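What follows is chain A.
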Amino acid sequence: MIEVRIHGRGGQGNVVAAYLLATAAINEGWHAQAFPAFGAERRGAPVVAFVRLNHTPIKRRSQVLAPDYLIIQDEALMNVPSITDGLKSGGNILLNAANSRDQYPTENNVDNSNLITLPATHLAQQYLGRPVPNTALLSAFLKLTDLLPHSSLIQSLEERFTGAVLEKNIALIEAAAETIPANLWKQNANA
Partner candidate 1 sequence: MKTNKRAVTADMLVHLRKNQPRFEGIESGHRACLGCGEALAARLVTEAAGPEVMIANATGCLEIFTTPWPESAWRLPWMHSLFENTGAIAAGMEAALKAQGKPTKVLAFGGDGATFDIGFQALSGMLERGHNVLYVCFDNEAYMNTGIQRSSSTPHAAMTTTSPPGSERMGKRHLKKNILTIVAAHQIPYAATTSVAYASDLRKKVRRAMEIEGPTFLQIHSPCPLGWGHDSAHSIKVARLAVQTGLFPVIELERSELIGSMPIRHPRPVTDYLKLQQRFRHLFNKDDARAVEELAHIQALADHNIKHYCLDGEGMDALDSDGADTVRRGGMRWA
Partner candidate 2 sequence: MKLTRGGFAYPGTTLGYKTGTWRIQHPEHAHWRAPCHAACPAGEDPQAYLAALDEGNPRDAWEILIKVNPLPAITGRVCPHPCEAGCNRGQYDEPLAIHSIERHLGDEAIAHQWLYPVNKPSEKAPHVAVVGAGPAGLSAAYHLVRQGIQVTIFDEMSEPGGTLFTIPDYRLPRQVVRSEIERLLDTGITLQSNHKLGRNIHLQELQQDYAAIFLGPGVMKSREWSVDGVTPNDLHEGLHLLKRWSDVSSVPDMKSAAVIGGGNTAIDIARILKRNGVDTHIVIHSSLPDPKNPSEDDMRAIPREIEQALEEGVQIHDHHGIKRLILRGEKLTGIEIVRMRKLRNAAGRLHRVAFEGTESILHVDQVIPAIGQVIEATGMENLLNGSSWFKVNEWGQIAGKDNIYAGGDAIEGNGGTVTEAIGNGRIAAEAIAANLNKNELPTFNKAEPISFTSLNMEYFEPAPRVEEAILPVEERVGEAEIESGLTGREAAREANRCFACGNCLRCDNCWTLCPDSAVLKTDEVAFDGSYYVFDYDYCKGCGLCASECPTGYIRMLDE
Partner candidate 3 sequence: MLKALEGSQAIAQTVALCRPQVVAAYPITPQTHIVENIAKLVADGKMDCELVSVESEFSAASLVLGAASAGSRTYTASASQGILLMSEVLYNIAGLRVPMVLTCANRAISAPLSIWNDQQDSMAVRDAGWIQLYCADNQEAVDTTIQAYRIAEATELPVMVCMDGFTLTHTLEPIDIPEQDMVDSYLPPFNFKRALDPANPTSVGTLVSPDFYSEARHSHHHALLDAADEIIAADNDWKQLSGRSAGGLLSVDGPDDARIGILTLGSVFGTLSEARDEYTELPPTKLIKLRSYRPFPVDALRHACAGLTELIVLERAISPGYGGIVSAEVQMALSGKPDMPRIHSFAVGLGGRDIPLDIYRKLHAAIKVPEPRAFSIIDVEPEKLPVEDHGIESANTDSNQQRSIS
């Protein structure tokens, strides 16, 4: 079972990101589960959502305490001390950050071995006109892990969005995928 924890702020589409990922998986015949760490938070507050992906039915309802992956939608959240709590040894972090994956660890004095950055907000502004980084990050996540085909994300987007929003998001995820190396985390996925 693969467990993902998505961190973000209210309004960044954190739960939607989790739902999109799980939907993509289910559409590919996986068993999946996505749910928010339910809160009363308002727009801007830190929020968390969880995704479980498995090839057999998932029965547990507990929160993801030891994720395989973290997707962090806001660079500033890295300052929250507990943000990486429970990340499995060998687990990876996908971070929405303006700096490149090379620059970020240096400037922020963190280990870069398991961290990939994506300027998702920048890309979202460019393609959507709005700072909603979630789909770009999902696209990058799939590219990195090769868990699910890129088309599955498009399909799950199609189930949720229509018209210009859908088209712009598809363009965004295409662009996001291009900036990310393929299959970098694939071994973890198969672990």
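Criterion: a residue touches a chain if its C-beta (ideal position, glycine included) is under 8 Å from a C-beta of that chain, and two chains touch if they have at least 3 such contacts; residues count from 1.
Candidates were picked such that all candidates are chains of the complex that A comes from, given by their letters.
Computed from a predicted structure; not experimentally measured.
Only one option in 1, 2 or 3 touches chain A in this complex, and it is number 3.
Against candidate 3, in their complex, chain A makes its touches with residues 15, 18-19, 22-23, 25-27, 31-36, 38, 40, 58-63, 65, 156, 159.
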